[in-house]
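Removed from the display is one protein chain of the complex; every other protein chain stays in position.
Chain IDs A, B and C follow the sequence of writing; residue 1 opens each chain.
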Amino acid sequence: MIAPPDAASVSADSFDLMFLVMVVFSGFIVLLVATLVIVFSIRFRSGSRANRHEVRRLVSREVEIAWTAATAFGAMFFFWFASAHFLRHAAAPVDAMEVHVEAKQWMWKATHESGARELGSLHVPLGRATILYMNSQDVIHSFFVPAFRLKQDVVPGMTTTMWFTPTRTGSFHLFCAEYCGTGHSTMLGEIVVMDEAAFAAWLEARPGSGSLVDAGRVLFTEAGCASCHDPASAVHAPDLRGIYGRPVPLADGRIVTADAAYLQDSILQPDRDVVAGFDPIMPNFSGLLDEDEVAGLVAWLRTLERDDG
Amino acid sequence: MTLEAEAGRGRPGQTLPRSYLGAGHSVRSWLLTTDHKRIALLYLGTITVFFLIGGSAATLMRLELVTPPGELVSADTYNRLFTLHGVIMVWFFLVPAVPATLGNFVLPLAIGARDVAFPRLNLLSWYLTIAGGVLVLASLLLGGVDTGWTFYTPYSSLYSNSYVTLAAMGVFVNGFGSIATGINFLVTIHTQRTRGLTWMRLPLFVWSLYAVSIVMVLATPALAVALLMVVVERLFDLGLFDPARGGDPILFQHIFWFYSHPAVYIMILPGFGVISEVLTCFARRRIFGYEAMVFAMLAIAIFGFFVWGHHMFVSGQSYYANLIFSFLSFAIAVPSAIKVFNWSGTLYGGHITFEASMLYALGFIGLFTLGGLTGLFVASVPIDVHVTDTYFIVAHFHYIMVGGMVTAFFAGLHFWWPKITGRLYSESFARLAALLMFVGFNFTFFPQFILGWMGMPRRYWSYPDDFQVLNVASSLGAVILAAAYLLPPVYLGLSLWRGKPAGDNPWDATGLEWTTSSPPPRENFAVLPVVDTEPYAYHADRVEPHRRGDASHRAVSQSSDPGDDA
Amino acid sequence: MTRGLHEPFATLPRQREAATFGIWIFLATEMIFFGGLFLGYAVYRHEYPAGFAAAGARTDIVIGTANTMLLLTSSATMAAAVWSGRAGLRGNTLLALVLTALLGTGFLVLKAVEYRNDIDEGLVPGSPAFPLSEPGAELFFGYYWAMTGLHTVHLVIGVGALGLTAWRLWRGRLAWRGTGFLHVLGLYWHFVDVIWIFLFPLLYLMGR
Partner (left out) sequence: MQRDQDDGRGLWLKAGAVWIALGVVLAATVAGAYLAPGPLRLPLALGLGAVKAALVVVVFMELFDSRASTRIAPLVGALFVALLFALSFADEATRQEMPRSFAAPPERAVQDR
């Protein structure tokens, strides 16, 4: 399907207009050059009876000056056109909602002003300016939301910002656009735009909703565990059903029992005790999940065993 | 030992000396040669090998991208593939392709010189390229590099656990080859022009080599120091860009792009020169606006250094820098546009024939125009914010580098092949390859503009399903393109055995290189030529347009050429 | 046949001009090569003036100044070598070349002592014994090592070239008359000296 990207922010609409103007202009120039080349090629092909008089120096200089001036004018026009748009959208409104975004190989984590956190997704209210303050814990990442026509690198050692006002509800792609290592193309997320009321309700329900097990179940999907550990996943990762309490053979030959401590270590220091037959590809979640969240995940894994019998 | 001292040199009427190809057949006579023509052939062999390696990597990537999930290769392998493709194609194919290969062969001939100013340095350049290539290939054999050709810190310096040091050193060493070539060409053009060949009589190909040498000499050291800083950071933990110690990863990008943006012009400027030679020859027309073309090339070479920041609009650099670099990037559109219009103007009033070189040249104008115009998109900050690091950028720079430079390389290779080898290739096969390349190229890369606009990020091993249709289209085009690239080695290779003798000047071209025999003798000219006209005097009496007719006419005129026995 | 004349040149003066032009272009590339490191230094100094002052005060000003004097002296002897060569004074040239090489070696010896002291004091980025806590101090020493290290590599190459040249001159294997070879070598040597002239105040005199 070749469909134009969703336009879901204020700047996306003005981007689309500007893009269209440039496409039309470029199309015109391509047509002009192609016409010149093709018409001249046919008319002045060897053996044609076209009139081939010498182009006088004076004329050729005038033509030269004319198209140099025209190009210079065009270039400056587009600079003004683009920069005016850029400056209009440079500064965020003072009342913008703040969200802090942490990037890490290879996941996104957002913290709302209320303290609510989410992994791999970002919920924002419709029609309200939102500003993101972004930090990276390791390498350079880039926060890219095609539907907003916005992208900003997230650089370790500094804070970068990005702001937008969503204009459509729905769920949109979030990509990492700066190459960041093995999992770069799986460093995905979604931006969920909700109307104000739904967002308020979502935020309300966010911290400590339900039991530890429920939190763990939600997190198992949201933090991206399921994308690899689901039995149907294409990634080669251990199946976690019934893992709790079982002996696990490790790559270095040892055998350990998958108790709570082992599961917790595997989430926070995945490189330490790799299961035999699997590559050490699991990302390190330390710094992204707090103690409660890890505890929730472990609790959820425990129930998995019970369900399986 | 002076050349003048050799007995019997330079006397008119004497039988022509043996061709440079016959001046020795041992391996040693090639590996220790200081003849610019032989060094050019060494480069030709080298870049062909690297082109095949880089092309294979590209083919594998396109195959992987046929389906949305990563199925063919692992993510790590894919990352190593695109890094390898970039590193090899940029530094071991595109940068040496026209300057060190065609330029090396043609430059001394085109200015009526016996050789470049420093022949031994010229050979050293080749050895540096080879040494760099060996290091890069060694890193490939050990397990590859996964940083992307841009080597961004801190990923390259602190996080990547691949063979970054080895590959970076390879590029570093190769860079010195590039610098040596640049110095050599600058000094050659300054000191070795033959009598009467004033600056404003230089063919545009020579001017383009002059401009590109300036860029090579001034830009490459920045790459060298950027990579050196990454290497010492990896080896000695000096932390030059380490954010944990207060370092600034964006600083690396400034130094890197101070080289790598001008490097785009290293890769395209010589193409401008080649196209100017080919167009004028097959249109039988003086170049439209010679002076403007010269100044445009020099302007591009110099202003190419002012615009690097447009690669960094979303990097976290300051708003003010974004505006400054955006302005400067728009400014550089002007000289590029001058060139396109002047090439079109050159066709006006010509006697145009459509040999393979000419087809490549005409294709170049179209592809470069599209590549250049999409440059306006990335020069505008708000548009670049959306399209940068997506397939739009991939398509944009492939239009410039493959659609532009590779097309120009083939145009030049076909144009000078009879001079290099003394043989004519099959014109119909060559035309077929040219058309196939044009079609295959557009088929491969035009869909990528749309993909980027839809938001598909680059360097993705797997991708959401919405992008599949265009990815399949692009991969299909890549098959055509790959097939087209395999054609020239076949028919050009065949021409060495089966090709008709070319004669000294098969295209009736005006450059000095066409006044000596094909292939040229070791010392290029029996008597150094003297120049008394401006270049591209196709309108002059001695090359009346109607003299060039169909191929049969040319064959007759060749058979009367004496002394050609290559 | 003129000794030292190479293809494709017809006359020695022309070849000399070309060689001079070539080496000057090379030196221009070297300026940009070092320029990248100077830029890094400048950017971080702009960002962390206090850290850079504190770190700059820890370098060894005695050895630094002595080394600067050694290099300045070697530049004078190098110039004497080039001028002697031009005047056709073989003995004088040889003497001046050897002196220059010795002064360069002296610099390297002092630098080695200084490096050892630096390591003993833990003035190495990432060292557990790194004595300074100001932000940016580690970056200063990162650049200190990178810049002086790169300069030292250039100097080693220079001393090697000087030694080789002196030996070839002594054995009569060098076409030194009129070829401009000594001048080219001298230009390289002086350039390495000029780089140090700027490194010295930036690395040793800040924060005194």
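Here is the rule we go by: contacts are C-beta pairs under 8 Å (C-beta built on N, C-alpha and C of every residue); 3 or more make two chains touch, one makes a residue touch a chain.
This structure is a prediction, so every number in the text was calculated from the model and none was measured.
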Contacts of the hidden chain among displayed chains: A, B, C
Selected from B:Trp30, B:Tyr127, B:Tyr159 or B:Phe429 as touching the chain missing from the view: B:Tyr159
Of C:Ala10, C:Ala161 or C:Val194, the residue in touch with the unshown chain: C:Val194
Sole contact to the chain not displayed, among C:Ile32, C:Leu97, C:Leu123 or C:Leu182: C:Ile32
Touch criterion as defined above, residue of B:Val134, B:Met200, B:Ala244 or B:Val530 at the omitted chain: B:Ala244
Candidates A:Ser14, A:Ser121 or A:Gln137 - the one touching the absent chain: A:Gln137
Interface with the undisplayed chain - residues on chain C: 17, 20-21, 24-25, 27-32, 35-36, 38-39, 42-43, 46-47, 61, 65, 68-69, 72-73, 75-80, 83-84, 87-89, 92, 177-178, 183, 186-187, 190-191, 193-194, 197-198, 200-202, 205-206, 208
Chain A, residues in touch with the chain not shown (by the definition above): 100, 102, 105, 111, 133, 135-138, 156-159, 161, 271, 284, 287
Interface residues of chain B (partner: the chain not displayed): 158-159, 161, 190, 218, 222, 243-244, 248, 250-251, 254-255, 258, 305-306, 308-309, 312, 316-321, 324-325
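Note that only the chains that are shown with their structure count from here on.
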Selected interface, A-B versus B-C, where C-beta contact pairs are more numerous: A-B
Rounded Å distance, chain A centre to chain C centre (Cα mean): 48
For chain A paired with chain B, centre-to-centre distance based on mean C-alpha positions, whole Å: 34
Two or more partner chains touched - positions in chain B: 246-248
Per-residue multi-chain contacts in chain C, two or more chains: none
Touching residues (chain side chain C, partner chain B) in the complex: 1-2, 5-10, 14, 17-18, 21-22, 25-26, 28-37, 39-40, 43-44, 47-48, 51, 125-126, 135-136, 138-139, 142-143, 145-146, 149-150
Chain B - residues contacting chain A, complex: 69-71, 75-76, 79, 146-148, 152, 154-155, 158-160, 243-244, 246-250, 283-284, 288-289, 292, 314-316, 319, 322-323, 326-327, 330-331, 333-334, 337-338, 340-342, 344-345, 347-354, 362, 365-366, 369-370, 373-374, 376-377, 379-383, 385-386, 388-390, 450, 453-455, 457-464, 466, 469-470, 539, 545, 548-549
Chain A to chain B touching residues, read off their complex: 1-5, 11, 14-15, 18-19, 22, 26, 29-30, 33-34, 36-37, 40-41, 44-47, 50, 52-55, 60-61, 63-64, 67-68, 71-72, 74-76, 78-79, 81-83, 85-87, 89-90, 105, 138-140, 142, 144, 146-147, 149-153, 155-158, 160, 173, 175-186, 188, 234
